[in-house]
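One structure is given here, and the rest of the page talks about it.
As you look at this complex, bear in mind that one protein chain is not there, while each of the others sits in place.
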Amino acid sequence: MDINSYNTYKKPTWCPGCGNFGIWIALKTALSQLEIETHKVTIVFDVGCSGNGSSFIKCYGFHGLHGRSLPVAMGIKLVCDNTKVIIMSGDGGALGIGVGHFIHACRRNVDMTMIIHDNQVYGLTTGQTSPASEKGYKSKTTPLGVLEESVNPVLLALSSKCGFVSQGFSGQMNHLVDLMKSGINYKGFAFINVFQPCVTYNHVNTFEYFQKRVYKLEETDYKTDDYNAALIKAQECGDKIPLGILYSVERETYEEGSVYTDLSKNLSPDNINRNIFELLSEFE
Amino acid sequence: MDINSYNTYKKPTWCPGCGNFGIWIALKTALSQLEIETHKVTIVFDVGCSGNGSSFIKCYGFHGLHGRSLPVAMGIKLVCDNTKVIIMSGDGGALGIGVGHFIHACRRNVDMTMIIHDNQVYGLTTGQTSPASEKGYKSKTTPLGVLEESVNPVLLALSSKCGFVSQGFSGQMNHLVDLMKSGINYKGFAFINVFQPCVTYNHVNTFEYFQKRVYKLEETDYKTDDYNAALIKAQECGDKIPLGILYSVERETYEEGSVYTDLSKNLSPDNINRNIFELLSEFE
Amino acid sequence: MYDIDWKIAGVGGMGAMGVGLIFSKFMMRTGYWVVDYNEYNSIIKGGHNTFQVRASLEVNYCVSSKVDLLIALDEYSLIYSNSLKNDSSVILCDWELIKDKTVVDRSRVVDVPFSVINKSEGGDEIMKNIIALGASLALIGADIDICVDILNEQFGKKGDLVVEKNIKLLKAGYNYILGKYRNYMVLFTRKHGMYKTIEPSDKRYLITGNEAIALSSVEEGLGFFAAYPMTPASSILHYLASISSDYNFVVKQTEDEIAAINSAIGASFAGARSMTSTSGGGFALMTEGLGLAAITETPIVVCVVSRPGPSTGMPTWTDQGDLRFVMHSSQGEFLRVVLTPSDPEECFRLTKVAFYLSEKYQIPVIILTDKYIAEGHWSCRIDLNITTASRNSLISQVALDRIETYERYSDTPSGITPRSLPGMKKGEYLANSDEHDNYGINSEDASNRLVQLNKRYTKKLARLISELPTNKIYGNKDSKNAVITFGSLKNQVLESMKTNTNFKYMNLRCVCPFPTSEVNSFLDGIDNLFVIENNYIGQLAGLIREYVGRAPNYQLLKDDGRPIQYEEILDFMKKNGY
Partner (left out) sequence: MYDIDWKIAGVGGMGAMGVGLIFSKFMMRTGYWVVDYNEYNSIIKGGHNTFQVRASLEVNYCVSSKVDLLIALDEYSLIYSNSLKNDSSVILCDWELIKDKTVVDRSRVVDVPFSVINKSEGGDEIMKNIIALGASLALIGADIDICVDILNEQFGKKGDLVVEKNIKLLKAGYNYILGKYRNYMVLFTRKHGMYKTIEPSDKRYLITGNEAIALSSVEEGLGFFAAYPMTPASSILHYLASISSDYNFVVKQTEDEIAAINSAIGASFAGARSMTSTSGGGFALMTEGLGLAAITETPIVVCVVSRPGPSTGMPTWTDQGDLRFVMHSSQGEFLRVVLTPSDPEECFRLTKVAFYLSEKYQIPVIILTDKYIAEGHWSCRIDLNITTASRNSLISQVALDRIETYERYSDTPSGITPRSLPGMKKGEYLANSDEHDNYGINSEDASNRLVQLNKRYTKKLARLISELPTNKIYGNKDSKNAVITFGSLKNQVLESMKTNTNFKYMNLRCVCPFPTSEVNSFLDGIDNLFVIENNYIGQLAGLIREYVGRAPNYQLLKDDGRPIQYEEILDFMKKNGY
């Protein structure tokens, strides 16, 4: 499939050099390599610079409320088997206002793929501190430096029992494409944290910053099925930053667990007007 | 101090045998042993059976919204040095609707003590599944068993960088009193997860259930300052359940980090009407 | 015409509610019209519960403030003895348990030694209520066979032993009266009228407003339901969860109300008929989602079951204080419908209307009820298969194949643009919370904005208005006195109209869009407008002033958590000379 078939009439409006371009191209590439046609994928976007991407990708798109992309995605997936569901969110939306949904999505394990555009800053609202900003990070809202420890997204996902936890970098396109493909193919809730430098507002976590620090787990003898090892590996986020799959195991999905209801039977025009006669007998 | 000095005119309305009685007595005992007078402690309650306790403890009490006890507590503590702040919440309030605030409170490290009444069920709303309910737990809302993995509160706290993570049981009063005292004395955000059997709705996680499984970390050679060991210990929640302090280290509190503002200077009647003349010069 | 007002009261956990419902059912099965009302506290055990039933041969609408028979399971319950209706009314209690024997007139008391009987019959502590039920049935002269049937059904799942024990206790209570108080029974029935079993002329069901909404949604093809528990809305969630696997739809208890409405919107976007339910506090968290549904033009049905606020307020009580809140919540301006059914039967009907309108116009529809009708039972007829229509406003694959490019938000004469569903070829589009163009793509252009506003609001409204449920006029249509209410108050007004017919009456079952022209012509030429509401500031009166330009001459308001009683309405009218 031509990756341009995923384009809309609208050209991206991100700042020149923004890390979102890399994610955008990687996602289109992954979809095209997986031969998922535009009508076979639903992408739920958060509000943010990441979410502005909703206007640049042709698919069934849903650009919802800030922090609420996961619940929308779950609603879609639980009734519609017929589509791949991908969530694209900023770090603010996913780990700040929406972190509750993230915790519950991890333990719920609905078959969807979540990609965080982790620029460690609030981009669209012009550069405030985000929960992923490093301790001490200075911004308009924390002029003397943020006092909180930063959220560690991969550690949080692991402790919430996510079965597929991984990390990518928008500066490493091919690797990111592979990661997305693995995530999309994973049966269950797959989480990909993508470092996405914000060239306009984040002058700490730049392309160079990551280029210097990242390394690929695939190039080490790291095993991806050892939970405790993953918990330890996930803590590496200083001088060395691991890219790749930190943890991947098979877990029963939510849908598999609820086989007693065929989740996708309710979309046809015919099933209106169920017969509830039997139900009424209880109330006689 | 007499523990009855913490009583109000209202007698507890919990079901006979409820685990909340134990927590109630333990807290009053801990406060009295620490000689914290009724006007020197502010307790913020969630809504739930746990929160109904707000009517039974004399202190500065705040019985707020379901799931929002932590933000209220933070607001109080950041402006008022003059009071100990304790949060009492159900597992539903703390780990369900309010889990986002919990994550952020852990990494924020304001000097407060949070006690979860963990009955693994929604008590006050008559027995629905909670995020802490074990996978497969059957209730009115999950008649065929809940499909999600349960939240592991201590693991979650650890991964969110909480500096004091511990676990108690309302059936072990003395131990719980000690834990509460340690938590209240800890400088920073102290978290105590308390197993609190709900005798009316939770017929799985009963007093006997816990009595059979719990053991005390103090009675083993467990060290409380090893983060990775704590991550592993926190996963013990099956046949053996550790009680006591899983992790305790010194961390700079939020208040210590923000010494540049004296957080409690704004409560006096005198400081109204600051002079903003200098600020205006920027706008000339 | 025979009727009876029956009440049972006791400490929470004594089972007043349980046997109350059995009594309701018994009366309905034996041919009576039944309505019941319960009160309980926001704690699990302890506190005080009451369950009151009115049963009669003519249609009835609500319970009375007076009772013929009071069952006091404990001493505290004797406070209700001041509500005995007349000198044939009696109190049934265990006189031994009453410490202060001066609080009631001993001659009113039918003493049934619950504890002694219970012990001698080997009952459990919590089974005294069944003895009381049996005794009360004997007292009114009823036959208990049908009640035995009900016990069989009710406790069948718990095993034969439980069933037998209950039946034994029921009979023990019954026989105790026949043995010891036959004269009392004779007296009671002579004064009160003779109970007899009637063959009902039609099929009736005893259901609550919440059950009616749930049942109706299932019939309407509900595909996805998500909610977070909240009194007094929770029983919708419980009921739907209990049948979802048999009827093949998704029920999800979400982590909060935000997730509930957002996931329901997601499921609706994917094509499922979706609903959520909550009370005011949960609705507060849903307000942002409401606007999301509106701007993306995704259908959604939201049930709001009111309880007294502000804030946590009085969780287990009733009021009508959320009217303006549900009408105006969420930033910006958009079309929504607010339906206000008055009883379970109307809950059933209007839920269908909600799904129909919501899907056809691709808008949020709110069903606003209150604790009073949500948890009280009414015996009522349920018309099956009055389903409004099949799916609406969807585009077919065939149609998509035929067009060049699909424009999900293109302007149409009706304002409604058929929507595609994920998986349909050539149907891709963006559902966008930002203002958008025909494709759903962000647009900040002024003229596009006006086109979209006009499409979403003005055009749809023009067509919608003719499909809204209309409001019946009751009473003396020529009267110069007009009473208006909304929602559940209809019950008490209609009950009061059995006595007072000095007015004409309209109950609004749709308050938004406001039925301006209907109300206008209803009020045309009247002398006096009476507005009655179960809230503190009179929100409906404000709406009438706003839309019809008419201020009430008389207002009856009450917001102490209890429904306004029909006797209060009679007094109110009388006090004002009508």
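Going in written order, the chains are labelled A, B and C, and every chain counts its residues from 1.
To be clear about the criterion, contacts are C-beta pairs under 8 Å (C-beta built on N, C-alpha and C of every residue); 3 or more make two chains touch, one makes a residue touch a chain.
If you're wondering where the values come from, they're calculated on a predicted model, not measured in any experiment.
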{"item": "Options C:Pro308, C:Pro344, C:Gly423 or C:Gly475, residue touching the unrepresented chain", "value": "C:Pro308"}
{"item": "Among A:Met1, A:Cys15, A:Met173 or A:Leu280, the residue in touch with the chain that has been omitted", "value": "A:Cys15"}
{"item": "Touch criterion as defined above, residue of C:Tyr457, C:Tyr474, C:Tyr554 or C:Tyr578 at the omitted chain", "value": "C:Tyr457"}
{"item": "Which of B:Ala30, B:Cys59 or B:Cys198 contacts the chain that the document leaves out", "value": "B:Cys59"}
{"item": "On chain A, residues whose C-beta touches the chain left out of the figure", "value": "13-16, 47, 49, 52, 63, 65-67, 96-97, 99, 122-126, 128-129, 131, 140-144, 200"}
{"item": "Where the missing chain touches chain B, by residue", "value": "8-10, 37-40, 42, 44, 47, 52, 54-55, 58-65, 68, 70-76, 78-80, 82-83, 100-101, 104, 258, 260-263, 265-267, 269-277, 279-280, 283-284"}
{"item": "On chain C, residues whose C-beta touches the chain left out of the figure", "value": "41-42, 279-281, 283-285, 287-288, 291-292, 294-296, 306-317, 319, 321-322, 324-325, 327-334, 432-435, 442, 444, 446-447, 449-450, 453, 457, 535-537, 539, 542-543, 545-547, 549, 551, 559-562"}
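The rule is simple: only the chains that are shown with their structure count from here on.
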{"item": "Interface with the most contact pairs, given as the two chains involved", "value": "A-C"}
{"item": "Distance from chain C to chain B - Cα centre to Cα centre, in angstrom", "value": "37"}
{"item": "Chain centre separation in whole Å, for chain C relative to chain A (CA means)", "value": "41"}
{"item": "Mean-CA-position distance for chain B and chain A (Å)", "value": "31"}
{"item": "Junction residues of chain B - those touching two or more other chains", "value": "96-97, 99, 131, 144"}
{"item": "Junction residues of chain C, two or more chains touched", "value": "245, 255-256"}
